[in-house]
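Of the protein chains in this complex, one is absent; all others appear in place.
Here is subunit A:
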Amino acid sequence: MPAPQCASCHKARAALRRPRSGQALCGTCFCAAFEAEVLHTVVAGRLLPPGAVVAVGASGGKDSTVLAHVLRELAPRLGISLQLVAVDEGIGGYRDAALAAVRRQAARWELPLTVVAYEDLFGGWTMDAVARSTAGSGRSRSCCTFCGVLRRRALEEGARLVGATHVVTGHNADDMAETVLMNFLRGDAGRLARGGGLGSPGEGGALPRCRPLQLASQKEVVLYAHFRRLDYFSEECVYAPEAFRGHARHLLKLLEAARPSAVLDLVHSAERLALAPAARPPPPGACSRCGALASRALCQACALLDGLDRGRPRLAIGKGRRGRDEGG
């Protein structure tokens, strides 16, 4: 059976059906609709005001590649300027290839690129070193926990280096839904309460952060990259098979097969959550070492690094971990 005609231009053959509206669109019209939706997300949420210097967390992967490409298209309309910031976690083989992809993109798009390395920021600790240090602890997935916390910090540092006013990352709807599931499964009330909104306003001196692709499904991100012929890096992080997120992702795929709207529904549910009074976390203070937002004496990044330096890497994770685990 032949594909139907595009419902928008009525000229080309449709290439896909949009999951939410069921509308059949050709590749060109789909890409235009995708870009229009990202523009709407940013404008309606007042995420990136005119004059903003926007640091784009660029990993070379499909989401940040699509994010950077779309924002570059929209930049003149939004009146913003872009800076690519890539994080080098020090994962041999994997990260080098990914960074090569980012460099190609920076050259093709003519955007400035800054690379920040864990090794420089965190006293010589690369992820490979962290993985070796946590290897004997019986729960190898803990190295992903470190990476999540440290990457956020590294991106913040890189953004400051380039004088950014805002930080954007490429999290898509599937990522957000996985995070919601993970937080429920780990009983992380604090994160559930904070994670729903489109952006964090930047508490404790952190730069405002948002995720313009948050309402875009992963499938549509991949299709956009395909129709725009974008070059991205797609190998799995060597440590990823051990991360807890893989379980949430698998569960989400099963749910989506039974009910396609489950992904976006989860994201919307999280936005509407209100915590019971007893569950609300206390107002956070400042880290005694670096001044960042912290609910204990040390912020998570400093606590994790402290544990690593003392040869006791599980110091900040493990028992009493509700609200402590991050990333993965």
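By definition in this document, contacts are C-beta pairs under 8 Å (C-beta built on N, C-alpha and C of every residue); 3 or more make two chains touch, one makes a residue touch a chain; residues count from 1.
Note that in this section contacts and distances are computed from a predicted model.
Trainee: UniProt name of the unshown chain, from "Proteasome subunit beta", "Sterol regulatory element-binding protein cleavage-activating protein", "Protein AUXIN SIGNALING F-BOX 2" or "Ubiquitin-related modifier 1"?
Mentor: The missing chain's protein name, per its UniProt entry, is "Ubiquitin-related modifier 1".
Trainee: Quick one: say which of A:Leu74, A:Ala243 or A:Cys287 touches the chain that got left out.
Mentor: A:Ala243
Trainee: In the complete assembly, which of A:Ser59, A:Thr114, A:Thr134 or A:Gln300 touches the absent chain?
Mentor: Spelled out, the listed residue whose C-beta touches the missing chain is A:Ser59.
Trainee: Among A:Ala52, A:Val87, A:Ala131 or A:Ala159, which residue is in touch with the absent chain?
Mentor: A:Val87
Trainee: For subunit A, which residues touch the unseen chain?
Mentor: Here the touching residues of subunit A are 1-4, 13-17, 24, 27, 57, 59, 61-64, 87, 98, 144, 147-148, 151-152, 169-172, 175, 178-179, 218-219, 222-223, 226, 234-237, 239-240, 243, 245, 249, 253-254, 256-257, 327-328.
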